[in-house]
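Once you've had a glance at the structure underneath, I'll fire off some questions.
The other protein chains are all here in position, but one chain of the complex has been omitted.
Now for chain A:
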């Protein structure tokens, strides 16, 4: 929530997009990070011209903040290590997943095409 306030100025710039969860949490992440999700990509893609593309705000009303947060975390993780070369140590993401949100996370990932 704090982030929300800080990043407010950049909300509409191309660089950042905001993802809003069911319970109103907002996560501002870089556009190229968000674009790793097929769904988010088409949502904010400029070519399609939907409402989200103009506003730069993506609502994900089906999932809780905790899930969306984990998703955002994973997207950043993927962005960072997706192209890592072998000698680099890739931390295991699995450890960071809490069992209680696992199933929900799985469905959300399917929904977002991750």
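What to note about this one:
Here is the rule we use: contacts are C-beta pairs under 8 Å (C-beta built on N, C-alpha and C of every residue); 3 or more make two chains touch, one makes a residue touch a chain; residues count from 1.
Methods note: contacts and distances are computed from a predicted model.
Only one chain is not pictured, and the protein name UniProt records for it, out of "Ubiquitin-conjugating enzyme E2 1", "Pyruvate dehydrogenase E1 component subunit beta", "Ras GTPase-activating protein 3-like" or "Cullin-domain-containing protein", is "Cullin-domain-containing protein". By the touch criterion stated above, the residues of chain A touching the omitted chain are 38-39, 42-43, 45, 47-54, 58-62, 74, 93-94, 97, 99-100, 102-107, 109, 111, 113-114.
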